[in-house]
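This structure is in structure tokens; I'll ask about it shortly.
Only one protein chain is missing; all other protein chains are in place.
Going by the order they are written in, the chains are A, B and C; count residues from 1 in each one.
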Amino acid sequence: MPSGALLFQSVILGLLLGGLYALLAAGLTLYFGIMRVVMIAHSAFLILAAYLAWWSHTELGIDPLLSMVVTVPLFFGCGVLLQRLLLARLRAVTLTMMSVLLTFAIAVVVEGLLGYVFSGTQRRIQLGYGSASLELFGARIAVVKLIAFGLAGVALLALYLVMKKTTFGWALRATIQHRDAARLVGIDTDRVAGFGFGLGLATAAIGGTALSLDTTIYPSLHWHWIGPLMAIIVVGGLGSVPGAAAAAMVLGLAQSLLQIELGTTWAQTVFYLALFVTLAVRPQGFFGGRLAQRF
Amino acid sequence: MHSLETVELTKAFGGNLVLDKTSVSFQHGKVNALIGPNGSGKTTFFNCVTGLIRPDSGRVSYAGADITRRTPHAIARAGLGRTFQLCRVFPRMTVLDNVLAATRPRGANLLRGARGRAETDRARGWLTKLGIEHLAGIEARNLSWGQQKLLELAGVLMSEPETVLLDEPAGGVNPALLDRIGGLVRDLNAEGRTFVIVEHNMDLVMSISDHIVVFDRGRPIAEGPPSMIRTDERVLGAYLGV
Amino acid sequence: MTIRKTRTAWATAVGATLALALGACGGDEPEQASTDEPIVVGISLPLTGDFSEPGKGVQRGYEAWAKITNDKGGLLGRQIELKILDDQSNADRVVADYEQLIGSDQVDIVVGPFSTRLVVPAARVAQEYGMLFVEPAGAAKEVFEQGFKNLFYAAPAVANDHYNHLAEYLLALPAGQKPTTVAYAAMDDPFAQGTAYGLKEKLEAAGIKTVIDEVYPPNTTDFSGIAAKIATSKADMLVGGSQYQDGVNLIVALQQLNYQPKLAAFSTAPTSPEFAAAIGNKTEGILSPTGYTQQAPYPSNKEFVEKYTAQFGSPPEEDEANAYTTGQVVAAAVTAAGCAEQGECQQKLIDWVRANEVETVVGPLSWDETGKPKGAHMIQQWVGGEIQIVLPADAKETDLVYPKPAW
Partner (left out) sequence: MPSASRAQPARIAGGVAVLAFAAVALAFPSIAPNPYILSVGIVVLNYAVLSTSWNFVGGFTGYISLGHGALAGLGAYSTGLLVTKGGLPSFVALGVGALLVAAIAVPIGYAALRVRGASFVIVSIALVLITLLVFQSWASFTGGSRGLNVPRPFPGLLRPEHHRVFFYLFLALLALALLVWWLIDRSRFGLGLKAIREDEDKAEALGTPTFAYKLVVFVVSAFFTGLAGGLYALWFGDLDPIFQFSILTGSYMVLMALLGGVRNLFGPLVGALVVGSALEYFKVEFGNSPLHLVATGVLLALVVLFMPDGVLPALGALLRRFSPTTDSSIREVTAAELAAERATIGGEQHAQPRNG
């Protein structure tokens, strides 16, 4: 039986991890909502952002957080182009399958380019405050993890506000709910879809920067992220951002707690178990999500 | 006597109620028509009956058996064949294969050649009956709209359903073809097949159907023989919105 | 010229496979190596992937050996030419690579890749082509349980013996000071895990309690879970069976949790030049076994350190030294056997190495019938911001600091 201290420590770690998962899953959900596309390349861009943060820190000596000034708008642009130039070309009949293949291909390309430019060597940002930590009721919280969590939280909040409070957000939600209807009320759904993708990819930029603060990165790392993320959006009920966030928190916590008994790798299997169970028992997901049936 | 009937069938999409406790029964061995203004829930009704959509509540029974929760293919095998509103064929398969795909092999037969003599003859038979036998070797996507309609019909008939549900068979076809379909329905009905037809073309409906059910806002508002329906002002109301 | 050979070979292969050019094949018999030709030494190394850091080190070691030997006129009057392929730290590639080097490129000698995981499959290929296989990195005991007849490990000791001196030291401590609880965390890699478990056996035998025993796969990056367990266990001593990055990550994660053991020992990582910077210079007191030190008194070592430093601008580390040692062993065998090409010559080389002792930069080496070297590793410790030999007593540069200061 693990000690209370260890349990508490794990809960903290779990929540910190869940926050990041939630942000990234939100991005994936956005894509799916807009185009019924499962964006395999999401986590590849995540790692790309992490590398850019690492690079700007080691080569230019600026704090990784500042790299977002460039990466966020850059990724937004990439997202728009990605949707308008590539995904929009696919035939509606085979969209689901082919879009997965296409985004998969993109992910592989990104991974390859990263490997080519930065080599397969594992990289890690060496920050002055890298090993600093705060004390909280006997548990230790690493400053970098806290910053990462903060980033994720802020980004999620911003995303929420954009969706709920802005006209663009309104148009986006309309497009997600019923594309044709949205078109009828005069929304340029193509443009909205493009921007929606940009928004999703921008979250990847933020997530990647957060990630780079405290993890070792290497080109093929994105596979270790896309798996859990896909599980999260399915469990959360496809297309439902709150669902994804909830699932992210629950599964993140579960993973961190299971680590105590099972160790790091076995703990990760919880995501895939959840995925299989969900599909076998309740394909529409456990946290609502109207679109799931059509998936 | 009744073969296909529904009891309090209800289906809602999001907020709006498309089928509202719909109880209808169709006459066995007759040509039944299902009419009503756009959005009155005719197609949804078809989809619920054939299992493509799960109704929220209510029952569907066919020949005495409850088929409400069965899978579409089980319902089809129970004897209910259907066509689709925007007609659906297998675009990248030849006309002949389109029809052959409607056979239902079981067990060892599954591994027998798809173009067995018996089947092929039957398939060609239907193609001939519908006048598109000469297109047998062509991929369906290369057919004209009307030809595709006929092909879809041939496919359904190949599966030998007791009851055929046609969703707007006259949709977007030229008058000549229209008459031909009408005649075909009559012939097949004479051979003992039951028909349920959703159709907007009143001439066709009035000319071929024995029994008409009128839908409005997801529930039947009138039913009876054409002669009666013609003069029913509720129907006129529904259509003209008076 | 090997390139051209593979090209034609390829024309054949692709042609044949694609059923295009049936006629293009034949006429590819390997030319006999005549004495004015260089001795081509084939190597497959992990220049990308999990093991790319040490892999590059090994590569520098081999390059240094080739250069130094060639400057002195080569072997048997023939220059040495290295043919290095990248196996991406991947067992499948490593086999394909040696298959290509031996079968297609017709190299005269093959030497080992890096990391035990890759050594075993590679050695099997070499064995089945009857080639001598001296290797700088297959340190785990599994390697010597495969019944290889052609394999020799060019380093003082196998992984499980790396900590022998430390074990002796700890067990000699008075009861009061002796650590009572130990936490082990090892990469699931024959070498890394071998070092940690070698020490584990000895300490457990002496009744020192194991409180944590974690094994993680090579691609693990998130160590917060493992660290949390170790930290909360408050073990007196920590032993890490690490390669490089995993060791760094684990240490940082532990420092984040402010875990302060009396003793912390990690394999490989602490000896790497980037180590100190990587963990923010909080290195004080960290222990590490090493098979090599630049200060080692052996004659060939002075030359090695000088010329290596001249060539690469920084003194050699352990990986480089092991590769260089491998080269020295091969050179000795070739000179003694008077031949270096595929065929019966290889057996001569094997027999010679089996029967003789070789003077190397890590001291005189000789091998038992399984190819296992007979020796032990030194223990180094970070003291006053630099890593120094602390054990064994006769080789030490400074005294072992125990318990270690906080990091």
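In the analysis below, a residue touches a chain if its C-beta (ideal position, glycine included) is under 8 Å from a C-beta of that chain, and two chains touch if they have at least 3 such contacts.
This one's a predicted model, so the numbers in the text were calculated from it and none came from an experiment.
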Contacts of the unshown chain among the visible ones are A, B, C
The listed residue (C:G73, C:P217, C:G343 or C:P405) that touches the chain absent from the view is C:P217
Checked against the full complex, the residue among C:L85, C:I279, C:V305 or C:A376 that touches the missing chain is C:L85
Full-complex touch with the removed chain, picking from B:R69, B:R88 or B:R234, is B:R88
Where A:L66, A:L81, A:V108 or A:V162 are the choices, the one touching the absent chain is A:V108
Sole touch to the unshown chain from B:E162, B:D179 or B:D232: residue B:D179
Against the hidden chain, chain C presents residues 6-10, 12-14, 16-19, 22, 25-26, 28, 30, 48, 85-88, 90-93, 95-96, 99-100, 102-104, 116-117, 120-121, 124-125, 128-129, 142, 146, 187-190, 215, 217-219
It is residues of chain A that touch the chain not shown, namely 36-38, 40, 86, 89-91, 94, 96-102, 104-109, 111-116, 120, 219, 223-224, 226-227, 230-231, 234, 263, 265-266, 268-269, 272, 275-276, 279-280, 283, 295
Touching the unshown chain, chain B contributes residues 50, 52, 71-73, 76-77, 81-82, 84, 88-94, 96-97, 100-105, 109-116, 131-132, 134-135, 137-139, 142-144, 146-147, 155-156, 159, 174, 176-177, 179-180, 182-183, 186, 203, 206-208
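The definition used in the following text is that only the chains that are shown with their structure count from here on.
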Among line, ring, star, complete and other, the chain touch graph is other
Ranking chains by how close their C-alpha centroid sits to the total C-alpha centroid puts first chain A
The positions of chain A in contact with two or more other chains are none
Flagged in chain B as touching 2+ other chains are none
In their shared complex, chain A is touched by residues of chain C numbered 48-50, 52-53, 88-89, 214-217, 219-226, 228-229, 231-232, 245, 248-249, 252, 255-258, 277-280, 282
The chain A residues in contact with chain C across the complex are 2-3, 5-6, 9-10, 13, 115, 119-122, 124, 126, 128, 130-133, 140, 142, 144-145, 215-218, 220-221, 224, 256, 259-260, 263-265, 267
